[in-house]
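Please read the structure below before turning to the comments.
For this view, one protein chain was removed and the others were kept in their places.
And then chain A:
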Amino acid sequence: MIQIKDLHKSYRMGSNSLHVLKGINFSVKEGELVAIMGSSGSGKSTLLNILGMLDVADSGEYILDGIPIKNLNETKAANYRNKFLGFIFQSFNLINYKTALENVALPLYYQGVGRKERQAKAMKYLEQVGLREWSHHVPSELSGGQKQRVAIARAMVAEPKVLLADELTGALDSKTSYEVMDLIQKINDQGNTILVVTHEDDIAHMCKRIVHLRDGVIVEDKEIEQVRASQYVQ
């Protein structure tokens, strides 16, 4: 599903340049659930942004579902982002003047789904993240955890093949985290490919594979025994 080879990325700041990704090689098969771990500043978000086609690498190869992602025209890129990739941002990135429901429905708007169906579907996903009663609140009226869950619902509503989550549970208490992970595991059970950036070991162990990043390279990549989140949820 995802193959990357020798991926490099640096940020230029004035005359200095900060080399963040220094040759990443890894691949993810369809249906995998991968945790990406690493200390702050190690380049996790940078990697995920490139995988989510929000940013471009300086060099290296990125093949998504057999298609090389390089110099893609914007319309094609938009199609991939819309149909193929779901992204959950570290900082949520909700549209502040839209209600939770409208935020969740937005990817469907860009798929050309009709208004009624959009709202029904968005409501279904909001319900799954436990925010039915909050559907008509704007982000500023929601807590951090609630915003995170809206963002999750929004990423899932389009039922993307690949779900990329940056600090999926960063703003959640452990109970809610487990609920969210339960959801993620269920989506994964349906065959979706999911990459989760996390700092928390217990969350990482609910995945099937853990990738460790340090100073812009992968230092460890191991398959693990998955812990089911459902046992923590009643």
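To be clear about the criterion, a residue touches a chain if its C-beta (ideal position, glycine included) is under 8 Å from a C-beta of that chain, and two chains touch if they have at least 3 such contacts; residues count from 1.
In this text, contacts and distances are computed from a predicted model.
Trainee: Going by UniProt, what is the name of the one chain that was not included in the view, given "ABC transporter permease", "Alpha-D-ribose 1-methylphosphonate 5-phosphate C-P lyase", "Carrier domain-containing protein" or "Oxidoreductase"?
Mentor: Cross-referencing UniProt, the chain left out corresponds to "ABC transporter permease".
Trainee: Out of A:107, A:145, A:170 or A:216, point to the residue that touches the absent chain in the complete complex.
Mentor: In the full complex, the listed residue that touches the missing chain is A:107.
Trainee: Could you tell which one of A:55, A:133, A:201 or A:220 touches the chain left off the display?
Mentor: Considering all chains, including the one not shown, the answer is A:55.
Trainee: Among A:29, A:115 or A:136, exactly one should touch the missing chain; which is it?
Mentor: If we include the chain that is not displayed, A:115 is the one touching it.
Trainee: Identify the residue among A:18, A:78 or A:224 that touches the chain left out of the display.
Mentor: Candidates A:18, A:78 or A:224; residue touching the omitted chain: A:78.
Trainee: With the missing chain put back, which residues of chain A would touch it? List them for me.
Mentor: Residues touching the hidden chain, for chain A, are 49, 52-56, 74-75, 78-79, 81-83, 87, 89, 93-95, 97-98, 102, 106-107, 109-112, 114-115, 154, 158.
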